[in-house]
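Note that this complex is displayed minus one protein chain, with the remaining chains in position.
Labels for the chains are A, B, C, D and E, by order of writing; each one numbers its residues from 1.
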Amino acid sequence: MQRPSGRAPDQLREVNITRNYTCHAEGSVLVAFGNTKVICTASVEEGVPRFLRGTGSGWVTAEYGMLPRSTGTRMGREAARGKQGGRTVEIQRLIGRSLRGAVDLKKLGENTITIDCDVIQADGGTRTASITGACVALVDAINHLQRRKKILDDPLLQLVASVSVGVYRGVPVLDLDYPEDSAADTDMNVIMGEDGGFLEVQGTAEGAAFDRGALDAMLDLAAGGVRELVALQRQALAEG
Amino acid sequence: MQRPSGRAPDQLREVNITRNYTCHAEGSVLVAFGNTKVICTASVEEGVPRFLRGTGSGWVTAEYGMLPRSTGTRMGREAARGKQGGRTVEIQRLIGRSLRGAVDLKKLGENTITIDCDVIQADGGTRTASITGACVALVDAINHLQRRKKILDDPLLQLVASVSVGVYRGVPVLDLDYPEDSAADTDMNVIMGEDGGFLEVQGTAEGAAFDRGALDAMLDLAAGGVRELVALQRQALAEG
Amino acid sequence: MQRPSGRAPDQLREVNITRNYTCHAEGSVLVAFGNTKVICTASVEEGVPRFLRGTGSGWVTAEYGMLPRSTGTRMGREAARGKQGGRTVEIQRLIGRSLRGAVDLKKLGENTITIDCDVIQADGGTRTASITGACVALVDAINHLQRRKKILDDPLLQLVASVSVGVYRGVPVLDLDYPEDSAADTDMNVIMGEDGGFLEVQGTAEGAAFDRGALDAMLDLAAGGVRELVALQRQALAEG
Amino acid sequence: MQRPSGRAPDQLREVNITRNYTCHAEGSVLVAFGNTKVICTASVEEGVPRFLRGTGSGWVTAEYGMLPRSTGTRMGREAARGKQGGRTVEIQRLIGRSLRGAVDLKKLGENTITIDCDVIQADGGTRTASITGACVALVDAINHLQRRKKILDDPLLQLVASVSVGVYRGVPVLDLDYPEDSAADTDMNVIMGEDGGFLEVQGTAEGAAFDRGALDAMLDLAAGGVRELVALQRQALAEG
Amino acid sequence: MQRPSGRAPDQLREVNITRNYTCHAEGSVLVAFGNTKVICTASVEEGVPRFLRGTGSGWVTAEYGMLPRSTGTRMGREAARGKQGGRTVEIQRLIGRSLRGAVDLKKLGENTITIDCDVIQADGGTRTASITGACVALVDAINHLQRRKKILDDPLLQLVASVSVGVYRGVPVLDLDYPEDSAADTDMNVIMGEDGGFLEVQGTAEGAAFDRGALDAMLDLAAGGVRELVALQRQALAEG
Partner (left out) sequence: MQRPSGRAPDQLREVNITRNYTCHAEGSVLVAFGNTKVICTASVEEGVPRFLRGTGSGWVTAEYGMLPRSTGTRMGREAARGKQGGRTVEIQRLIGRSLRGAVDLKKLGENTITIDCDVIQADGGTRTASITGACVALVDAINHLQRRKKILDDPLLQLVASVSVGVYRGVPVLDLDYPEDSAADTDMNVIMGEDGGFLEVQGTAEGAAFDRGALDAMLDLAAGGVRELVALQRQALAEG
C-alpha cells in the first residue's frame, strides 16, 4: 500500500505552528497540517454566559468556519445563507469541548475565552489541525491574562492536541489528507492530552463496519501522533 | 458502587419496542429504554436529493427532535426559535450516518427513507434509543417497499443498534440513565451492527481524561449491550 | 347521507383522555378524538412576560406542532425549515386565547403556564382535540400550584372544550374526521365553556357560502358535543 | 350607552373607497373606514403555485402589513425583525380565504392575483377594511385580465365585504373603532357575500364568554353593515 | 437631447411635501417627487441604543421599505421573505447617516427619533425623496419634543435635502425619473445641507466610467436642485 502523499503509515504531514499571526487577538496562531491551514485566534472577554454568572467559573467556547474557497469547489458562505451547516456546528462543539478539557475553568475566573478557527485552505483534517493550533492560541491568551494580573493561578491543566487516523486501503494510517480521507473505510478523530489520556474519540465507519483490531491499531497510531504534536506545540510556545 | 437505579453495571434498562405505533408512516416504532421514550417513524418517498439523481442509488436521512416538555424543565421549541440547536443537529447527523450503515443504498433504488425520531420523554440515552428503534422502523419501511414491488432486492445489510456506556463513580456501566449521565466522568455512545462491527464510536471525557483501560472496558460492555438489543429488535420484528 | 365513519350526524368519535401520560410536566394528557391523537402538556414557570411584570397577573400561552409523519404524507419539520407555518401560528394563538378564557389570570399570580400540543397522529380536528385535552392538563397544572401553595385561590373559571362542526354533503355533522373535513362545504370550530357560553366561533365556507340556517344548526350540534366533552373531562379529572 | 364616536349602534364609520390610488398595480384602492386607512393592491401574474400547475385553475392570495407608525406607538418593522408576527399571518390568511370566496378559480385560468393590504393608519377594523377594499381592487384586476383578453369568462362570483361587530358596554355595535375594540367584551369579524351568505365568521370572547343571543344580535348587525358596504363597493366600481 | 419627461436638464420634477399626512406619528410627511411618493414618519421614543446610554446624547435612525406593488412588477414582501434585501439596507443606512448630519445629537438628549420611509409609488429617486421628506418629518418631531419641554435647546443644525443627478444620453441632468435612471450612464445621489455643504456624495458608473468634468457638472446641478428643495421644505414648514 502506497499513501498518495508517499508518507509512511505512521507519519504526520509537515506541521507548522506560527504564533502571533494576526495582531489584534490575545492569542493568534496559523497552524498548517500539510496543505490544511487554519487561523486560530483566542479572544478574551470579561464576563461569562448567563448560566455561569456568579459562580466564579470561567468559560471557553469555540466557533469554526471555512472561507468559501478554502476547498476545491466554492461552498456557499454560511453568513449569506443565514445559518451554519450541521458539519460546522458539530465541529465547533467538538473544538469547544476539547479545549475545555485543557483548562481548569474555576481558575480562569469569570472570563470567557472564545476560540475562532477559520480554515483558509482545506486538505483534510481541518478539525484536528484546528484543535492543535487553537490550544496554542489558548495558552497565549491565558498568558495574556496572567501578565495583566487578571488571573493569579494557572488554569492550564495540560496541552491538548488532535490527529485523525483511519483505515486506507486496509491499512491503518495517521493524519489523513483529503485524497485519503475521501477514500478511507474508517475515519477517526482522536483528541488527547499531553498525559496520554483521551478527551474525545470519534470514529466513523465509511462503508463497512470496523472491528476491534482496527480500532486498537488506530488508537495506537493516534497516541504516537499526538505525542509528536504536543512536542511541536511545546516548541512553538518556547519560541519568542 | 450502587447505580441509582439499582441495576448491575452491565444491565440494560427495560427495553420495549412497539411496532405500528402510529398509523400513517411506512414504519412506526415507539421505543422505550426505561423512561426514555422515542417515537421513530420511517417515511418513504420516491426520488433522492439532487446529488444522487440519476445514480440509481437511494438515500437514508434522519431528523431528531424533543417535545418541549420531554425534559424536567421545559425547553424552548426549536420551531418557534427558528433554528435547530447544535445538539439536535449533531444527533440527527449521527442517526442518519448510523442507519446508512445498515443499508446498501444501491439496492434501495432512487427512493429516500426519512427517519424522524421524536423524544416524548427523556431520561438519558435518547440518541441510542432513537437509533435502536429507528432501525426497526427502517426495516418495516423496506418491507413496505418490497411488498409494493418498488424494490426487488433486499437492501438491508444488517440490523444496527446503539447503547451508551460510561464511567460512573469509577466503574464502567452500561446504558446510563439521566442521573448517571449527568454525573459520569466519561460518556460514550457506541453504534454497532449485528455482526459485532463498529459503525460509530463517540466517547467524551466529562471532566478528567479517560485512559485506554477504561476505553476497553466500555467497549466490552457496549458489545454485550448491543447483542441484547439486536435480539430485542429481532424479536419485535418477528411479531405481527 | 352516510358519514364515512358510519356515525350519526350528532355523534362524537370515541374520545379518550389519558392523564399523566408523560412524567415530567405538571400536567400531561394524551387526548384521542378517534384516530387524532395529541400530547398536551402544561408547564409551570415562575414569572410572566415583560408586559405583565409587576401587575400580579399570570399568563397562559400555547404552542402547537405536528410530528412530521403524523399525517398521510410527511410534512417538513418546522424546526428544520426555520419557521412555523401560518396554520401552526393560527392554531396556537387560538389554543392560547381559548385557555385564557378558562382562567382568572389575576388569581394565577405571576406564574406562566405554557401549553404544548403536539400531534402524534392526525385525522381531522387536531385543534379541537388539542383544546379539549389541554384544558385537562391545565387543571392538573393549576392543582400542582395549589398543592405547592404557590397559589391560594382557585384561578379556574370553568372547563373549556372544543369541537368542530360542518356541513358534509348538505347535512350538518359533529366532529369531522379527515375524510369529512377535506370534503365539507363548511367547517366551523367552536370553543365553549361548561356554562354553555362561547369563547370562540370560527366558521369558514369551503366553496359556497353558508346561510344563517346552516350556522344555527351547526351551533346547536356544537353545544351538544361540548356538553359531552366536558363530561368526559370531568370524568378524567375525577380519576386518580 | 354612548359610543365614543357618538355613532348609533348600527352605524358604520364614514367609508371611502378610492380606486386607482397608485399607478402600477392592476387594481389599486385606498379604503378608509373612518381613520383606518389601507392601501389595497391587486397584482396579476401569469402562472400559479406548484400545487395548481397544469390544473387550469388560478389562484388568489393575500399579504398584509402595517407601516411601523400606522399605530399610536411605533411597532417594529417585520422585515427588519426577519419574520411576520402571528397576528399578521392570521390576518393575511383570512383575507386570502375570503377573496377566494369571491372568485371561481377555474374561470381565472392559470393566473395568480396577489392582494397586498398595507395599513397606513390604524384605528380598529384593519382586517375588515382590508377585505372590503381588496375586493374592489380584485375586480379591477379581473377587468384588466378581461380587457387584455387573458380570460374570456367572468370569474367574479360576487362581491365580498367585511365588517366587525362586538358587544361594547353590554350593547351590540357595528364597525368598532380602536377605543371600542380595546374595551369590547366580544369582538367578531364577519365576511359575507353580496347574496347575504357567510364566508367567514370569527368571534372571540374578550373576558367573559358570550351567549347565543349576543351572537344572533351581532350577526344581524353585521348583515346590515355588509349590505351598506357592498352598495359602496358597487358605487365605487360604477365610477370612472 | 430630449428628456423623456420633456423637462430641462436642470429642472426638478414637481415636488410636493404634505405634512401631517397620518395622525399618529410625531412627524408625518407625504413627499412626492413627480410620481415617486413616499410616506416619511418620525417617531420619538425616550431612551437610546445601548452604546449611547448614559452619554446624554440622542440618536436618529432610519428604516426604509417599498410596498410590494409600488413598482411596475410586484416585488416579494421583505417581511415574508424574512430579510431585508441589500438595496434596502444600503438605503436605510444612507437615510440615517444623512439625517444625523442635520442634528446635534447632544442637544437631543437621550431620545431616539426613528424615521420610517415607506415608498407607496416608485418612479426613480426614492432615496432622495425619502431624505428630503424625512427631514421635514424630523423637524416636526423635534418641535414636538420642544413643545412638550422634553428638550430645551434646538438640536436642528440645518435642513438637509437630497437629489439625484446623472448623465443621460451624454448630458448631465437633474432628478432622474425611472426611464432616465434605468438608461443613464452615471447615477449620483447627493445629500447637502442648506449651507451648501456636502453630507454625502455617492456616484456610480453604469457601464462606462465617468470623468472629472462630468462629475463637476453633476455636482453643480445637484447644488442648484438642493437649493430649490430646501426652499420647498422651508415653505412646507412655514404652513400650518
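Quick note on the criterion: a residue touches a chain if its C-beta (ideal position, glycine included) is under 8 Å from a C-beta of that chain, and two chains touch if they have at least 3 such contacts.
All of these numbers come straight from a predicted model, not from anything done at the bench.
In the full assembly, the chain not pictured is in contact with A, E, by the touch criterion defined above.
Interface note: of A:5, A:43 or A:146, the residue touching the hidden chain in the full complex is A:43.
Touching the chain that is not shown, out of A:1, A:80 or A:152: A:80 (per the contact rule at the top). Only one residue in the set E:20, E:55 or E:204 touches the chain that does not appear here, and it is E:204. In the full complex, subunit A makes contact with the omitted chain through residues 22-25, 28, 35, 37, 39, 41, 43, 45, 63, 65, 67-72, 74, 77-80, 82-84, 88, 114, 116, 118, 120-122. Counting the whole complex, the residues of subunit E in touch with the unshown chain are 83, 86-87, 89-90, 92-93, 97, 101, 188, 192-193, 195-205, 208-212, 215, 219.
The rule we apply is simple: only the chains that are shown with their structure count from here on.
The minimum number of touch steps separating subunit C from subunit D is 1.
Averaging the CA coordinates per chain and comparing them to the mean over all protein CA atoms picks out C as nearest.
With touch defined as above, residues shared between interfaces to two or more other chains in subunit A number as follows: 83. If you draw each protein chain as a dot and join the dots that touch, you get a simple line with two loose ends. The complete set of chain-chain contacts reads A-B, B-C, C-D, D-E.
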